[in-house]
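Okay, here's the structure, questions in a sec.
In this view, the complex is presented without one of its protein chains, the others remaining in place.
First chain written, first letter: the chains are A and B, and each begins at residue 1.
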Amino acid sequence: MNPANYLYLSALLFTIGAAGVLIRRNAIIVFMCVELMLNACNLAFVTFSRLHGNLDGQIIAFFTMVVAAAEVVVGLAIIVTFFRSRHSASVDDADLMKL
Amino acid sequence: MSATAAAVHSLWTTRALADTAATPAIPTPHIEYAQLSPVLIVFGAAVLGVLIEAFAPRAARYAGQLAVSVVGLAAAFAALVALAADGYAQGRSHVAAMGAVAVDGPALFLQGTIVLIALVATFTFAERRLDPVAHGNRVDSFAAQGSAVPGGEQEQKAVRAGFTTTEVFPLLLFAVAGMMIFPAADDLLTLFVSLEVFSLPLYLLCALARRRRLMSQEASVKYFLLGAFSSAILLFGIALLYGYAGTVSYGGIADVVDGTAKLTPALANTTGNDALLLIGGAMVVMGLLFKVAAVPFHMWTPDVYQGAPTPVTGFMAAAVKVAAFGALLRLLYVVLPGMRWDWRPVMWGVAIVTMVVGAIIAVTQTDVKRLLAYSSIAHAGFLLTGVIAVSPSGVSSVLFYLVAYSFVTLGGFAVVTLVRDAGGEATHLSKWAGLGRRSPLLAAVFAVFLLSFAGIPLTAGFSGKFAVFKAAAQGGAVPLVVVGVISSAIAAFFYIRVIVMMFFQEPQPQGPTVAIPSPLTSTAIALGVAVTLVLGVAPQYFLDLAGKAGVFVR
């Protein structure tokens, strides 16, 4: 199978994730869409690793997972405190500061 | 293609055992601990801070954390000076840790700057004299308990018990360590990981304001979501660059861009595809432009600067800009000089839009923290003009500008923490009217900072602006300099307006009071004034220093 197809899939996933960030209101979902984008990156890394015949891309994928996990820890903590003080996780409610 | 596939397969199947001769041996990583010691010291101090949080009694934590932070940062600075004295800034500069971290002039200079910023920021973090005493406890700018609902019963309990969030110190140290690696990162993976290492603590710090918690949490959520979004885009850019060059090391990519790399069959396939390089490069640059707050990636800046606790804002505004500009310089000067004819026009556009938009929007701001945020956006634009120069004087001028800008910024935000009313800091500009009558010294100090921001001669801001504009003009970007000067004029308008407001307007009857700071904040402010005046009156020594430190290792 042509590895390029994996790249197309990766780009598609990345686009879906980005669109989700723009469209969805719930902070958790927005965040999940960001994670989707990271996973799209992982797919691209692994594919390119295969293409170039070296291991760098695969190692980077592991790093990305670890970073994503750390991001989840911090992100969920922030979103949860945000939710608890407002009883809403909608990012559109967060507009105290503007202009 | 199948041959390569077989070679890769051989790495992780039993065929490897049978065919050891074909297996590239993975050497034991060789880490130059001594050369990485500044970063390691800061990481060590941070871990020690976490241990203090875990094991030390609550009463002892504040003093312990403060001591660990200060000693750790001072030791890191000493290590940096020792490295520089050993010649690592010039002759002996090289890439350490298996090509992950560069030890060279710009890296050491920026790390030194960041460590000093962090030291001053530690002082402002530790300030406990400004807020009124709550239930017999002196309190700082941070929430009693970050997880508690603002105004809820749990929070009140925590306030009564005198809890303070001393975790801010290790968080600060982790962020500092990440920032130190960021401009020194010599491969894209290290770049990405260090980006996250310094970003994640900052997201948390933003949410920890003692007062105006809702705004603080909102700032944190916005910063986090947009930050994660930008790092996802940056990571995709890294993936594309990796796809283009087959490596993430800066030197390796640069070789491929220049066409000097050894051509493998796979490379022959991808290097023909410049789209990968251009799109990937643009996405990585975007991730960095987000961190430096360049238009149109700046929109988080005003909200986050306004909502975050002011000491954190000061630290972020200063240190993030230093780290991110360092990384941007290295990326553009080491990885992508081969395609500067592609990125320079684009960066021209970004710089112009950043300077103009930052200066223009600032004109109608009414909140002093937002005003400083837009001013920091405009300054990012001025700095970009130096980056675009693509010359040694461009590097040194940006380095110098960063030093000048960051200490003034720290001092400026430290002043903001002192002007208070019943609701905490009085950040609305109307409350600053007539401040010069009530508190002439403070107003005068703030006026010095504003004049420096505006780039009035005899201040650090002028020397810095002059240096970057000169470098840009020599690099052939005269129109850019013209736009820069016009934006400076617009910017000067709103800085001077604040000065006029402070000194020539009648004070309001219910105006704010000026808190008497402890020596901690006073030091931060005094250092800001000293740097402003020293770099303004006698900048030559520091320009020379930045000039000496302006050569990247590859």
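One rule holds for everything that comes next: contacts are C-beta pairs under 8 Å (C-beta built on N, C-alpha and C of every residue); 3 or more make two chains touch, one makes a residue touch a chain.
The rule is short, and it goes like this: contacts and distances are computed from a predicted model.
For the chain of the complex excluded from view, the name given in UniProt is "NADH-quinone oxidoreductase subunit L" [choices: "Glycosyltransferase RgtA/B/C/D-like domain-containing protein", "NADH-quinone oxidoreductase subunit L", "Sugar ABC transporter permease" or "Aspartyl/glutamyl-tRNA(Asn/Gln) amidotransferase subunit C"]. Listed residues B:M299, B:A444, B:A473 or B:V551: the one in touch with the omitted chain is B:M299. Note on the undisplayed chain: of the listed residues B:A97, B:I253 or B:M283, the one touching it is B:M283. If you put the hidden chain back, the residue from B:Q65, B:S230, B:S376 or B:S439 that touches it is B:S230. Touching the omitted chain from chain B are residues 221-222, 225-226, 229-230, 233, 274-275, 278-279, 281-283, 285-286, 289-290, 295-297, 299-300, 302-303, 339, 341-343, 345-346, 349-350, 357, 360-364, 490, 493. Contacts to the hidden chain, counted on chain A, fall at residues 18, 21-23, 25, 30, 91-92, 94-99.
Following the convention adopted for this analysis, only the chains that are shown with their structure count from here on.
Averaged C-alpha coordinates give centres for chain A and chain B that are 23 Å from one another. For chain B in complex with chain A, the touching residues are 4-5, 7-8, 11, 146-147, 149-150, 189, 192-193, 196, 200, 203-204, 207, 213-215, 217-222, 224-225, 228-229, 232-233, 235-236, 238-240, 242-243, 246-248, 264, 266-267, 269-270, 302-303, 306-307. Looking at the complex, you find that chain A touches chain B at residues 7, 10, 14, 17-18, 21, 27, 30-31, 34, 37-38, 40-41, 44-45, 47-48, 50-57, 59-60, 63-64, 67, 70-71, 74-75, 77-79, 81-82, 84-86, 91, 94-98.
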